Every structure is written in C-alpha cells, then in structure tokens.
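I'd like to ask you about the structure that follows.
Removed: one protein chain of the complex. Kept in place: all other protein chains.
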Amino acid sequence: MKKRDQARPRLLALMVITVLLVALLAGCVSGPATTQKPTTTGGTTATATTTASKPVLPDGGVTNPTGYEPIVNQPITLTAAIIYGAHMGDFTKYEIWKNIETKTGIKLELNILADREKVNLMFASRDFPDIAFRLDPQNTSVMDAAEAGDLVQLDPLLEQYAPIWNEFFQENPLMAKYVQVRDGKIYSLPYVEWLEWNTNLRDQWFINGDWLNELNLPEPKTTADFKDYLIKVKENAGKGSIPANAIPFYILYNSYIGGQFDVYASFGVYMCQTNGQNYLYMDNGKIKSQVANPNLKEAIKYLADLYQSGLMAPEIFTDDWGAYVSKITSEPAITGSLGTHNNNGKTWWKAIGPLDSGNNRPSYIRAQSKGVRLNAFMIFKDNKYPVASLRLANMLSDPEGLLFEEFLGYEGIHYNKVGDKYERVAMVDTTKQGENLKPLGNYTIALIDDNIVSKFLSFPATKTKDTREYDYLNRYKSHVPTEMQIPSIPDTYFTSQENELIAQYATDCDAFLKKTVATWITGDADIELEWDGLLAKLNKMGYQDYINLMQKGYNKLME
Amino acid sequence: MTTGTIPSGTNRPSKLKQRGHLGSRLRKFWPLYLFLLPALIYLALFHYAPMYGVLMAFKSFKPIKGILGSDWVGLYNFARFFRMDMFRTLIVNTLTLSIYALAAGFIFPILLALLINTCVLRRFSRVLQTITYLPHFISMVVMVGIINLLFSPSLGMFTHLLNALGIIEGPLTLLLSAKAFNDLYVWSGVWQSMGWGSIIYLAALSGVDPALHEAAMLDGASKFQRVRHIDIPWIMPTMVILLILSCGNLMNVGFEKVFLMQNAMNLGVSEIISTYVYKMGILNAQYSFSAAVGLFNSVINMALLLSVNALSKKLGDTGLM
Partner (left out) sequence: MKKNRTRIGSSGTDVLYDAVNTTLLVLVFIVIAYPLYFLILASFSDPSDVTAGRVWLFPKGVTLNSYQKVLEFTILWVGYRNTAIYTLLSTAIGVTVTMLTAYPLSIPNLPGKRWIMLLFVFTMFFNGGLVPTYITVQALKLTNTPTIVIILGCFSVYNLIITRTFLQRSIPQDMYEAAEIDGAGYGRRFLNIVLPLSKPILAVLVIYIAVWQWNSYFTALVYLSDRKLITLQLVLREILTSQQQLMQQLQDGAMDQDMEKATKLAESIKYAIVIVSSLPIMCLYPFMQKYFAKGLFIGAMKG
C-alpha cells in the first residue's frame, strides 16, 4: 500500500492560492473588457443633421449629400463583412467592387466570413467592421447589438440620405415592421426581391417527358393517372431509356425543397413552412393546423400506397441534400418524377400539376412567403463615415445607381438593354464568363419591388416554354394560395421566454411528425390505428401552445 | 498485476529517495519545475484565463453585458434541461450509444495490435498497418457519404451483393432501421479508428524484451500462451490508462457523425443530447442553455473518470493521478 504524500500545508496552500489568483485575475482582466465598450445610442445623429446656422457636410465634411459620382470628396476605405457562398466563388475578385470605387470613391475592404460560427463569434465578441452585407445572423444577435448601441440607427437618416428606402417603407408598412427591432427603430436594411415566379412558387412538379413519350402516356392530370404512370415506369424498367434501377417517384422526405408537401397540396391540404415544418397554415388571420384534416389522411395513404407498391424507393428517407441533387441532375435520368426549383437545363423534365385528387378540394401547389431577407445591410457604430455608407446602400438599391449591375449582372452577359427595359438573359452560362463578372445577387441589399419589376425589368423567359417563368405564369399561378402562407414573424414580437418555448416545441413537434408520418408511409405503423391519437400526442408536446404563441406574435405583428 | 514475469521497468521506489525536508527537495528538483513551466504557462493562458466562461451556464447570457455581467440565473438552465420531455430519451440514447462505442472502440485496436505484432508475414503486416490507419483520414462527411452509398437501400453495393447471394430480396433497409442505427454507428467507427488506435499499442509492444519471449519458448510455451502472459501484461498499463481516458469522454459521443446519420426513420434512437441542443440552437441562439448542457456532460465525464481511476488504482495500482 503506497503511503500518500501527506499534504504539506504550505506547499499545497501556496499552489492552490496561486491557481485561484491567476484564474481570478484573468477573469477580472478579461471579463470587464467586454463591458468596457461605451454604450451609445446611435450617436451619429449629431454629425448627420445639419445645424441651423451653418450647413455642414455630413461625416465631418467628407460626404456629398447628393449625387453618386462621387459620394465622397476624398477617397475612403470601409471594412465590410460578408458571408461566403460556395457557388459565388471568391468575392474579392468581383468587378463590382472596382466599379463602386471608381464611381463613388469608396473602397471596400472585404472580410469574408466563411462560416456561421464566425458570424456568431463576431456578434458575441462585439468585434465589428464598418459595414456588413449579407451575414444571415440570428435575429437575437442583431437585437442585442442594437440594444448595446453597436448598430447605427437608420430612421433619422433615411429621409435625407436613403430616399429610395424611405419611400419603400412608407408604401409597405408591413415590411417596415419586419425590419424594425425591439424599440420600433430601424437598424438594418433588407434584401427585397419580388419576382413572382421566384417568390410565389416553391417547386415545380416535374415528370420525365422522354419516358412519358416512350410509354405512350398523356400528361397525368389526376393522382390516379400519376400512379398509373409510375406503375408503367416500374414495369418497363430496363427497356428503352428507362434504366433497370429507375426510381419512379423520387422525393426528399420532409424537405422544404423537393419534399412530399406538394402531394399534400394536390389533395387540397395546404401547409407552409415557418419556424420548422409543423403542418400549419393561415386561414383568414388565424393560424391553424392540418393535423386533424381528413384529406391529409388521404394524402398520406396515397403516399403509403405508392411507397409500398415499390413506386418510391427507401432512398427518400436516407438521402442527404448532396445525394438528392446528384439524383435529380443525373444524366441519364434515374427517376420518373420529382419536385424541384427548376429543370437545371435538363430538357426531359416537363412540368405537371397540380394534380386533381378527385376529392372535390382545390388542388394547390406550394407558395413561398412574400417577404424580405432581413439584415442585408448594417452600419456599425465605429464607422467614421456612416452617411457615406448609407448613401452607398441607397445607390446599390437605385435603378439610377448600381442596382442592376449589382443584382442582375453585366450588360451583354446577363441582360440586354432594350429601350427602357432591362431584358434578362434566360440562361447564363456562369462558367464561361469568369467569376469576377458575377452579380452579387442576394448576397447584398437590393430593392426589386413590384414597381421596379413593372417599370424596368423584362424577362423573355416568361414567353419561352419549359422555363420556370413560363410554367409559373401559365400553369401554377392560379393554384398558388399565397393568402394561406403564414408570414414570418420576427423574434422581436416574442419575449425571450416565449422564444425559448417556441424553439423547444417546434423542434419536438417537427421531429415527432417527421418520424410518425414516415412510419405510416413505410407501413411500419398503421395509420388507421394512430391517426386519431396524433393530435393529442402532439398537444402533449406543446403543439397547441406553440400555435397559440405563434398566433399571439402574429396578432402583434398585424396591429 | 498478473501472473508470470514482472517486466523490468516497473516503478519501485528506490531506497535512495526518501522524504526529506521540503526545502531541500525543492532545491533538488527545481530544474524539473522549470521543465514544467512552458506547459503551465500554456495552461494558464489558454485554459484557465478563459475558465470564467464556465459561468455562462449559470447566467442568462447577453453579449452586451458579457459573461460576467449577465444576470445570474443559477440552476435555471439546468432545470430547463432536466424538465424537458425529451430529457430521458436523450440520456438513454446518448448513454447507449457511447457505452457501446466505448466498449467496441476500446477492444478492437488492442486485438489488432496483438495480431499484427505476432504476424509471421512481416511485409504483409507492415503493409496492413499502413492500410488500417488510412480510414482515420477520411472526414466525417465523406465517411457518412460512403456509408450511405454502400448501404443505399435500392442502389447500394450491399443490396446487390445480398440479392445476388439470395440472402435477402429487394432493398436493404439497414439504414432505415432504428434498431440497426447503433450497430452501424459503432462498427463504422471501429472500421475507421481501429488502425489508428492500434498505433499506441504497437509502440508499447515494441518495448517488450525479446529475452522474455525466448525464455518462454524454451519453457515450451505456445505462441498463444506467450501473448497471454507476456504481451498483454506488458501493455496492461497502457490499456488501463486509455480505458480511463475513454470513460472520461463518455458523454462526448460525436455530434457530427450522429447528425449526418440521422434520418426520419431512426430519430427515436439517433437523437442524442448534442444533436438536439444543436437543432434548438438553429431556431434561436441558446448560449446559456448549450453551456449548461455542456457543463452537465463535463461533470458526468469527470465523475466517471475519477471513479474508474479510483477503481483501477484499487485493483491494480495503475491510475491517472
């Protein structure tokens, strides 16, 4: 038995005290550092407003109150944070920044945040640049930053220095509400893109036109026709251009994109995805659930029938996003039908639907919310040139500024100027033109509202068959129930306690629905036995409380 | 310890070094404290200075106020965690998965090392060594991607193989099965880390004195007996230490791999603490809550490590501290 070193009191005590002291000191030194930042409340108003006696140019005399070329009368540099998008390539090489610098005199030093972690870290450590473009931050992070005075309040500056946005908010008070943070003030500008074929429709429902022709079948108009088509695909697998391992109907289960929700919609069961899936929809100002809707049962049984007849593969449950994309873009095609945003240039995908399920309910197809992407542009308090920054934001949203270059791209490549209108080139081969000529698209701010669209933009694609634009206008538009969409409700309309509860209920209910419906589809569980008890089980997890909370927030939003 | 020869090198306190006056011992050992200095400085700067962050679990964190300035809420976050409906499921899933993974992940590297060490085909075993540690380099995303491809229900290689052999008909539903989730997770983990884990044991085994083996052979011991009575006791301390360290990692069962392997059909079993907290965090930043859950995990880990450590000291004399 080893004799333990009996504690030598002095040595021990010395070590313990040293450790504690170090920790304490370190804590004291680093701790208050985070609270040492002075809390100001949008203290730039002083420099922005002109005093009555002598007009002073804003930003200490650097910025011109009007005109874009230039914005500043001496060249300045601003640090700008922006998140990374894999398909966008290297932002720093884009031509647009040079364009901005020559026109306005503002040089932008980009800090590309490659990961969500970095964005969270930036807000948590309060280590901010001058401005930020798209960051996709958590709403609570932005609210906290606004409360701490890290963000410049934009309201008082909008009228004079960002008239385009001022007008927009006056015409669209709901959008203004979205943008406002806790205290009803505006601290950031959103990204607005209201092209109806983009925002009003979620996915197109595609069918393999080549296979349809080979099987000598007409375009399916009802759910029964569709099943017929699928059966024929399965029977003829291995013949013609239908491969032996063809998957007749391929979806990405429970996914917002390419999921089974459009099948539900064909049965007249409409649901939208807000804060998770959860099978909710809007009915004249009331948020309701589809869980007790008997038509939903029919829709699920239809899917179960398809699955258990081997017309859908188990891969619908196991594939991840990458596998999904590989399958839908596979050449030669491997599936007979799927749902996705557009046909990706594969000419055999023909749009169909919505299908008539024969239950005398209207057939829908999913819409998206007409909203704005928040926090697309922010100005931080250490910025020496807040007015110049705001004027830059205005210019990027102005048709007479760089709106079209920034959003659409370059003349001759992305669009052609035909008279007054900017005619969008239908399919741009982005590999050919080089990365530096890409438009920034939805990575920054833009104001493409209904006015701009009708006045300036023209899309030849709307007249070309088999494009998303055409299919939307001619096929889907009348089936898209935008009034049933629940608008997104910003976190500001809930207390932090309510936000916590919503996060918990939404996660739990979504997981439960996802699991349960999956077992019904595979047949591992019996829908007849479990259907009636579903709502009760969900309510035990807080489903009704969740709906009530959402309703409360929505009412607050609308008042 | 075990029967048989006690390999030389065991620590036996020499009679030369007995307790002396503290002052003289400090004077004697001072170069050693100097050796310790770099690591201690590193520790102080990067581990102990930020240690106050642990308090985040007890506060309602707001970045403006910083961690020390945020409001103290005591055990509120912990209570919230314990009161969740999902709590019991999460704990059961996490523990089942980790204990299973720990047991399998502990044993196989040892077996592999012993097998390689006694392989008669020298060149084959060296090539094999290199091959077995390669899977360690595959990132988790690609690893799960390969699993999904090979086990793909209707399109995967195993489906074709099993159909051709007539063992099953139609798609292989392994990936969909909740019951098979733990097995798939653990054995793919063994596949990936078995070779890498055997490195430390091979290094330890390289220190076995061949004279012992020769003596045993002279005594007529078979290869198997030699492995049992010489090799295994020799690496026993390494085994024990690594076991203790693994126990100290019990609650940290890998977030990324489980998250990637989850699907609608196996959620009942595959939802573990870290994935659940992550999902909640997507909807709403939950700093304090995640900190509390993290602290809970750490406390359990540490308690486990100290218990297993104490147990091993009682049984055999080897321990961490």
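Here the chain labels run A and B in written order, and each chain numbers its own residues starting at 1.
What we mean here is this: a contact is a pair of C-beta atoms (placed from the backbone, for glycine too) under 8 Å apart; a residue touches a chain by one contact, two chains touch by 3 or more.
As the structure is a computational prediction, the values presented were derived from the model and not from experiment.
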item: In the full complex, displayed partners of the excluded chain; value: A, B
item: Touching residue (missing chain; options B:Gly53, B:Gly69, B:Gly254 or B:Gly281); value: B:Gly53
item: Residue among A:Ile164, A:Ile300 or A:Ile334 that touches the chain left out of view; value: A:Ile334
item: Missing-partner contacts on subunit A, residue numbers; value: 5, 8, 11-12, 15-16, 19, 26, 29-30, 33-34, 84-88, 90, 92, 111, 114-118, 121, 124-125, 127, 136, 193, 198-199, 202, 243, 245, 256-257, 319-323, 325-331, 334, 340-342, 344, 368, 373, 430, 441-442
item: Absent chain, residues of subunit B that touch it; value: 8-14, 16-17, 19, 22, 25-26, 29, 31-33, 35-36, 38-40, 42-43, 45-54, 56, 67, 112, 115-116, 118-121, 124-126, 128-139, 141-142, 145-146, 149-150, 152, 154-157, 160, 191, 194-195, 199-200, 202-211, 214, 217-225, 237-238, 241-242, 245, 248, 282, 291, 294-295, 298-299, 301-302, 305, 320-321
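Here is the rule we use: only the chains that are shown with their structure count from here on.
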item: Subunit B residues touching subunit A - in the complex, by the definition given at the top; value: 22, 44, 48-52, 60, 62-69, 80, 84-86, 145, 148, 152-155, 170-171, 173, 175-176, 260, 263-265, 267-268, 271, 276, 279-280, 283-287, 289, 317
item: Residue ranges of subunit A touching subunit B (in the complex, touch as defined); value: 2, 8, 10-11, 19, 22-23, 26-27, 29-35, 39, 120, 123-126, 138, 140-141, 144-145, 147-148, 245, 247, 253-254, 275-276, 310, 313-315, 317-320, 322-323, 491, 496, 499-500, 502-504, 506-508, 511, 514-515, 517-519, 522, 524, 540-541
